[in-house]
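A single protein chain has been removed from this complex, and every other one stays in its place.
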Amino acid sequence: MVTMTYGEAAKNALHEEMQRDPTVWALGEDLRRGGVFGQYKGLPELYGPDRISDAPISEAAIMGVAVGAALSGTRPVVEMRFADFALCAVDELVNQAAKARYMFGGQAKVPIVVREPMGMWRSSAAQHSQSLESWYTHIPGLVVVCPSSPVDNYGLLKSAIRCDDPVVYMEHKNLWALEGEVDNNDPLPLGRCRFLRKGEDITLVSWSATVHEAMAAAETLTGEGASVEVIDLRTLWPWDKERVFDSVKKTGRLIVAHESVQAGGFGAEIAATVSDVLFGDLKAPVKRLGAPRVPIAYAPPLEDTVRVTAVMIAECARALMKE
Amino acid sequence: MVTMTYGEAAKNALHEEMQRDPTVWALGEDLRRGGVFGQYKGLPELYGPDRISDAPISEAAIMGVAVGAALSGTRPVVEMRFADFALCAVDELVNQAAKARYMFGGQAKVPIVVREPMGMWRSSAAQHSQSLESWYTHIPGLVVVCPSSPVDNYGLLKSAIRCDDPVVYMEHKNLWALEGEVDNNDPLPLGRCRFLRKGEDITLVSWSATVHEAMAAAETLTGEGASVEVIDLRTLWPWDKERVFDSVKKTGRLIVAHESVQAGGFGAEIAATVSDVLFGDLKAPVKRLGAPRVPIAYAPPLEDTVRVTAVMIAECARALMKE
Amino acid sequence: MTADPRAPAAARNLDLDRLLAHHKLMWRIRAFEEAALRANTEKLVLGAIHPSIGQEGIAVGVCSNLRTDDILASTHRGHGHTLAKGANPTAMMRELLGREGGTSHGKGGSMHIADFSVGMLGANGVVAANIHITAGAAHAIKLRGEDRVACSIFGDGAINRGPFLEGLNWAKVFELPALFVCEDNGYASTTRTADMTAGKGPAARAEAIGLPAMEVDGNDVVALDEAVRDAVAAIRAGGGPRFINAKTYRLTGHTAADPDGYRARDDVAAAWKRCPITRLAQALADAGVRGDQLAAHERDAIEEMDAVYDDAKAAPWPPLDRAFADVQDIGDPRKDAY
Partner (left out) sequence: MTADPRAPAAARNLDLDRLLAHHKLMWRIRAFEEAALRANTEKLVLGAIHPSIGQEGIAVGVCSNLRTDDILASTHRGHGHTLAKGANPTAMMRELLGREGGTSHGKGGSMHIADFSVGMLGANGVVAANIHITAGAAHAIKLRGEDRVACSIFGDGAINRGPFLEGLNWAKVFELPALFVCEDNGYASTTRTADMTAGKGPAARAEAIGLPAMEVDGNDVVALDEAVRDAVAAIRAGGGPRFINAKTYRLTGHTAADPDGYRARDDVAAAWKRCPITRLAQALADAGVRGDQLAAHERDAIEEMDAVYDDAKAAPWPPLDRAFADVQDIGDPRKDAY
């Protein structure tokens, strides 16, 4: 059991996986200087420039090269720097990486991890703040992971690297410095949610940075006498349906909260599924809390206007619990 | 009132808009030969190579050029050939076109129409068959249109061209030859659904090619004594919430059917919204019918395995009407 | 020796066995494509087919210099490359017809034809996407310390897409064992490539990115064979990536369905005179090879591919549950999807 930051947790995971498996390597811009968020610091010295490789500003090539290298016996970890820049490499991810295994009838797998630091990071504005995790859930062939804590970033990155299929691995830029205890050395299973809090009255499902808002809301609500269950989904595809169902069966109420735009967000998939499958068990409608359908503004107060906060979650929960 | 095909309807609309507004022009590969689906046939002769412009195989540039040209006083109609190739130009569409107006505080608008022929078209396989309309609904700034008939392709393309914001305009490749009557010369409003059939027992919402499956299912169900309301959403963003709500308030039952992958599809947004807003009014859970989360296979029987058909819709409707 | 400019350049020092093999292989490709066109006419192939008739010289000239464990990534027009890389035509034709026993169980079809067992990493439905994928394969080869070579063949239209720049730059920055071959047939679908391409062409662009580049007549299989042999040897020896622009002409429409209305009939007729098979046959005849030996190549190839086509027609559809297989390891698309 050791305390480390979210960023360090990922670094340690990558370090251990690189040690364990000589075919693992990382590629991305400025990696030899430790990566823009320092999440590779120290690794270039340990593994050299071949295995922690710099790259030209060529997102399409970074992703395309990773696909080719994955089809040829290595396991690339792709660093996209900001999730927004991955939009320069969508053909490579969606038309190539995600489809190759299927299109070629199982002749090949594409074991790549695509790290896409996501989310609002104070005043980064419209082109450096996006959370497009729902896009990837819609693409057959992709696994989608959004860790919210050091322990998960450690265990899930390990699993992502060992996974034989392309994993879109979205760390939240606002969490790099978050400290936490990492109490395991093993990979954590993909596709399993984490119960952060058990409760009886309402279920909050969230992922990535918004998990912390959900926990703060639960704290408040508990102080008001409510019993709140908080689920960190962690893996968005495949998502841990059964456990979410079990929770909502028990509580009868569900709020899905996420930072990304609500319209067409992954909250819709969860809400639609739960509303269907647990139709008779719901005491209240399933609620979603996401960003309005606006780009992220630069000015802090405007940025805050579109945030999903603990206050909003608590308020929504109170209203639901009245039903 | 005149009969024309879905492809001709779009061509006529573009023709009339180009006649009306000299700043409208189209760009894309092979347009001077009439476009790969013949949907520009005859226009090069009328408007010359400047206004019906060929392009290098440079999807990113086609889109980027359109953005720059739209910011500089013209109204480009972008031809992407297959929706799948638009994945080579996502930065340009999502980070640039969709955000420019907002990011620049309203200093500019980006009046482009991005035509992305979508959907399964017999044995086109994984890289030429995708339907990613839900992606675009998730992007602030984009309007999303998916016409299902000649009359709508005519009227909605006109509106899309006149719209001052970027419109992702997705024609279905399997509908080019579909004939129908076009009874208006005016643009049709964006954001308005079309009631194809009025009924009392169940609402079917769909768009694009699947509308025709929904209509066939309605036919069957009517023969069995049910009263079915069929809504062609036509515009996915903004979608015509109020009319869908009104319909479901009346029928108490809703099926959303679309060709695209169900997981993370736009059906989820509709189902989640309706399940929430009309919680008390629903007689049965809202059902979605979409493709399984698999790439589109080449072999016809495998392709058929993932189709949403009239038979499936009817079956689902029968089950719902028992509730 | 004739001075006919249409005869192969290096016909001076012919390695007859090798050239006979080339002749035979070119005929096999031609016959495969003819069978594929027939399949299209008979509506047994519904998706697009891009025949490589007239471009067989490049498939043969390039792939004859690759080992089975070398890697090839191809384009939409990939049947010839795949066959020349050593794939089984029976499995290929079954793939084109979407049948069980196809190279990809009928899931990829013509535009995604692939045979990983012979290093053929797939045709690609996205123009230029094979270029950086090839750089990646070469990157893996270098990381693993192997002496393999990765090669991609793409069209002249592909040089206007970003991956051309990004992939070539990558290969050169990392000095990777990669060979890039541009199949310069002058057209991109219905458009003359020159109309939409600025500057001095593929080789000049590659050179500006630092790759040694050369122009070869791709319909002269003898010259191309030599050029590729030298390039591959240099690459395999650690010399970094190279580029070859091979001029050719597509003798059919862009796809099986293309009426080819955008090229003058005279141009096409003239191009038939430069057909790489005819030219090699002429050189071989000049070198004393008997006409009936050359005719046998043609006849055998047609016979082989007729049988291949018959086999494919008789093959069953893939079982339906293949639609759900090979998506990914975790999650089950049969249940998670609905």
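Labels for the chains are A, B and C, by order of writing; each one numbers its residues from 1.
Simple rule for what comes next: a contact is a pair of C-beta atoms (placed from the backbone, for glycine too) under 8 Å apart; a residue touches a chain by one contact, two chains touch by 3 or more.
Please read these numbers as outputs of a predicted model, since none were measured by experiment.
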Sole contact to the chain not displayed, among B:12, B:95 or B:130 = B:95
Inquiry  = Looking at the full complex, which residue from A:8, A:84 or A:152 touches the chain that isn't shown here?
reply    = A:84
Touch criterion as defined above, residue of B:61, B:151 or B:268 at the omitted chain = B:61
Remark   = Hidden partner sits against chain A at residues 29-30, 32-33, 36, 54-61, 84-85, 88, 122-128, 261-263, 290-295, 297-302, 305-306
Task = Identify the residues of chain C touching the omitted chain, counting contacts across the whole complex.
result = 160-166, 168-169, 172-173, 195-200, 204-205, 207-211
Task = By the contact definition given up top, give the residues of chain B that touch the hidden chain.
result = 23, 25, 50-51, 53, 55-56, 58, 60-61, 64-74, 76, 91-92, 95-96, 100-109, 140-143, 163-165, 190-191, 237-238, 241
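We adopt the following convention: only the chains that are shown with their structure count from here on.
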Inquiry  = If you average the CA coordinates per chain, which chain's centre is most distant from that of chain B?
reply    = C
Ask   = In whole angstrom, how far does the Cα centroid of chain B sit from the Cα centroid of chain C?
value = 36
Distance from chain C to chain A - Cα centre to Cα centre, in angstrom = 40
Request  = Please list all residues of chain B that touch 2 or more other chains.
outcome  = 84-85, 88, 125-127, 261, 263, 292-295, 297
Key: Residues of chain C whose C-beta touches two or more other chains   = 102, 105-108, 112, 124-126, 162, 322, 327, 331, 333, 336
